[in-house]
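Let's turn to chain A:
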Amino acid sequence: MQNQATETVDRSHMQVSDEIAIQITKMNKWYGSFHVLRDIDLTVHRGERIVVAGPSGSGKSTMIRCINRLEEHQAGKIIVDGTELGSDLKNIDKIRSEVGMVFQHFNLFPHLTILENCTLAPIWVRKIPKREAEATAMHFLEKVKIPEQANKYPGQLSGGQQQRVAIARSLCMKPRIMLFDEPTSALDPEMIKEVLDTMVSLAEEGMTMLCVTHEMGFAQAVANRVIFMDAGQIVEQNEPKEFFNNPQHERTKLFLSQILGH
Partner candidate 1 sequence: ATLDDVKARGTLNCGVSTGLTGFSAPDANGVWQGFDVAVCRAVAAAVLGDPMAVNFVPTTGQTRFTALASGEIDILARNTTWTFSRDVDLKFEFVGVNYYDGQGFMVPKALGVSSAKELDGATVCIQTGTTTELNLADFFRVNNINYEPVPIETNAEAQQQYLAGACDVYTTDASGLASTRASFEAPTDHVILPEIISKEPLGPLVRHGDSEWGDVVRWSFNALVAAEEYGVTSANIEELSASAGDNPELNRLLGAEGELGAMLGLEPDWAKKAIMANGNYGEIFEKTIGEKTPIGLSRGLNAQWTEGGLLYSPPFR
Partner candidate 2 sequence: MSDTHAQTVAYVRDTMTEQREPPLSQTGAYKWILGNMLSTPLNVILTIGSLWVIWSVLSHVLPWAVLGIWNADSLSACRAIRTEIYGADASVACWAVISERWPQLLFGFYPPEGYWRPVLAFALFIAAIAPILFASLPRKMLWLTVASPFVMFWLIWGGTVWAPICIALGFVIGWAAIRVAGPRIGALGSILLAILVPVLYWVVIAGPLASGLSAILPIGLDQVASRDMGGFMLALIIGIAGIVLSLPLGIVLALGRQSDLFLINKVSVIFIEVIRGVPLIVWLFTASLLLNYFLPPGTNFDLMLRVIIMVTLFSSAYIAEVVRGGLAALPKGQYEAGAALGLDYWKSMRLVVLPQALKISIPGIVNTFIGLFKDTTLVVFIGLLDPIGLSNAIRASTEWNGIYWELFVFIGLCFFIFCFSMGRYSLFLEKKLRREHR
């Protein structure tokens, strides 16, 4: 499950600035009467690479989706890049175009070619000329190593390739923050590596990343903080080394023993 490639990351230049990218305070969310997120407090600095782990149903996805308002939170505050997320549509639009998101099931648009997938949002949201958008898209497609597929449709690509396109698509909006929700869990083992490699190279460039994943190898290699969630709360957070070698909380220990023992 661990990938050797990720071990080679050179962490020296991955600087964390003091600037705050995301600030969540006392955020609460309910689904009906079910309390999914409870008093979440989290500050993410620019350039941080945070891995969110936790058992299924603990609210990881929900938390991440609250950050770009795919879900609405009911109490507390979320400030992204200095803009508070409320019901103000303008703020939501602003934040969404600053924050990229990659889903478990890629969610590429099947009726558009790879290139069109990547240029859609820049053209319609950022109002970038098509030619320019395409150049940017090709640049990022090269970065994720599939420029030659630009004119194919998503259905013609393998899962790993599709996920890399999804990453490229997000990057085309030049986001300052990237959210990943289990980007590799729908992939076959061979394909996981190619996607993780892409994420690693992103991390190397200093992108602020918040990543829900079960790839502990990736967490150890790239993250500068691991957050452990359970029952809608942040139970523990620490540097990866500490987190894995010396978990404090009972639940963390239990979780790690299951994940790593397996």
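The set was built so that all candidates are chains of the complex that A comes from, given by their letters.
The rule is short, and it goes like this: a contact is a pair of C-beta atoms (placed from the backbone, for glycine too) under 8 Å apart; a residue touches a chain by one contact, two chains touch by 3 or more; residues count from 1.
All values reported here derive from a predicted model rather than from experimental measurement.
The candidate list 1 or 2 contains one chain touching chain A in this complex, and it is 2.
Every residue of chain A that touches candidate 2 in the complex is listed here, in rising order: 16, 18, 28, 30, 32-35, 38-39, 41-43, 45, 48, 74-75, 224-225, 231-239, 242, 248-249.
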